[in-house]
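Only one protein chain is missing from this complex, and each of the others stays in its spot.
Residue numbering begins at 1 within each chain, and the chains themselves are lettered A and B in the order written.
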Amino acid sequence: MTAEPITLNGKKLIILGERDGVPAPVIEQAIAGLGGEVAYAATQCFV
Amino acid sequence: MPTNRPVIKGAATALAHTPGMVRYGSKPFREAKARPEFLAELTRGLWGYDEACRYLPNQVFIGSQPPARLWEVEQPWFDKLAEADGVEPPFGHIMEERRFLALLACADPFKHVLLRERFWEEMGPVLEAAPLTAPLASRTPALLTDARMDAELESSDSLPLFTGGEGAPVGVVKTGHSEDEALSASVLLENLSCKVSGALAVHELLNHVDGLGLSDVDLVLSCSEEAVGDRYQRGGGNMAKAIAEFAGCDLGTGIDIKDFCAAPIPAMVIGASLVESGVFENVVVVGGGSLPKLGMKSLYHLEQGIPVLEDALSAVAVWIGRDDGHSPTVNLQAVGRHPVKAGAALDKQFRELVLEPLRRLEWGVDRLDRVVTELHNPDITVSAKAGDVAARNYKMMAAMLAVAKEIDRSDIAGFARAKGVCGYAPTQGHIASGFVYVPHALREMAAGGIRNCLLVARASLFLGQMTELTDGMSVLIERNGE
Partner (left out) sequence: MDLEDQGRIKELAEEYGKDGIVVLLGAPTTEASQVQFETVTTGDPSYAGPLAGVELGLPAYHVFEPTVKAAIDPDQYAENIEVLEMGLEADAIVDALAGMRAG
């Protein structure tokens, strides 16, 4: 089953990345061009 | 023929069990400010010295147990304390808090750390009697009578020093300048903690290797996590020189190397390069302990009713010198670096830090016997919902190698056990980087267990908010003659 793509167009985006997971800049790059505006992006380091 | 080819001639560790200082870790300090009753909860969760000595990860840290022992004992380890065997540890000792606090005052030339007279009367002879501490205790610190101590403790900007978090303070740290945050009592305590633990690691090194005397050390490189400075130059330095002076390396000088938690590997690479170039002959790379990281995950630990495991300052010292024909070599042809364009993602980091150096050497992964990255103790991180950092690193490294067709996908699951090491280091980032493993790597190479070891360190530069990037560096050490 293919999932319905999420709509980011017109949305303010809050991006919570992690250094050992997906860092915020990587998420920002991946969703660039989908119409959302990054309102807040942070990368956590748990150690 | 002797050459300047850099080799690692020795490595040592020092662990200072400082439960009474956990309250001055960044997280506990902030929590206690918001909620004063937290201090009583914290104190109830602290271990005594005996428990710290019997804790398996600590025993691996000082070399009393091999890292492979960690694969054999099921996690968690905090409820499986071993019996202390009384055998002299191979890499360094676990220091009891009272000695460490007394040394803090001995290390303070500006007399901001004041000890209770009675406490020093008791501890001075103890420090004098031990070969490790006697050289560090030649200066009598500033002392206060009980009455004067009580008066000092009333000052709001000074910090009392406790043993085990209970009882009357045995000392106090005063602020270094009333208008300078860079010289506040808490910053001075952080920096002095780093200085003392770093100097202890240097002395453990001197006591554990042949051929290195105090006057042989001509350069100390500090890769510690502190920032020594004043209001006009925060982080100005130079911790390395302060450690060199306190340790008694009178003919040496010092420089700090900064790169967040990755700093030890750049420091080793720079030290090895300076030896190879002939500029310096004997370089000691030292990482002192990080006070702010004590009790970093203590809220999680207390919530789950487990001991506050981040209760020790950890330090490592590594001696890099000229080729002696038998010590493991630092292969400067195989330094992995992390270019700006590589980005922040973990798989891309490992591509640059693991795969790229191997390809430069035209090595397959099968030729690499050991790869070591962040060895944070999973007892501390799993209970804090952060997972097993070492295990995660190895899985990601293996996934990257499988995608690059260097290993088979079926080898991903077994990669950590085949090439890696289980985590055991205190969550003091720079120490937990591959640095902590250097003494074990030397021992395993001497015993013939491994031919080589790639040390990999990573840095979360984005925490300083000057760049969104991460950094990292790796370096290969090899058995001499490979």
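Heads up, the rule we're going with is that contacts are C-beta pairs under 8 Å (C-beta built on N, C-alpha and C of every residue); 3 or more make two chains touch, one makes a residue touch a chain.
Keep in mind it's a predicted model, so treat the numbers as computed, not measured.
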From B:Arg23, B:Arg116, B:Lys195 or B:Arg392, residue that would touch the chain that is not displayed: B:Arg392
Where the unshown chain meets chain B, residue by residue: 299, 343, 345-347, 385-387, 392, 395-400, 402-403
Where the unshown chain meets chain A, residue by residue: 2-8, 10-18, 20-24, 26-27, 29-31, 33-34, 36, 39-40, 42-44, 46
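Assume only the chains that are shown with their structure count from here on.
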Contact set on chain B toward chain A in their complex: 343-346, 374, 376, 381, 384, 386-387, 389, 392-393, 396, 427, 429, 432, 458, 460, 462-463, 468, 470
Residues of chain A touching chain B in the complex: 19-20, 22-26, 43, 45-47
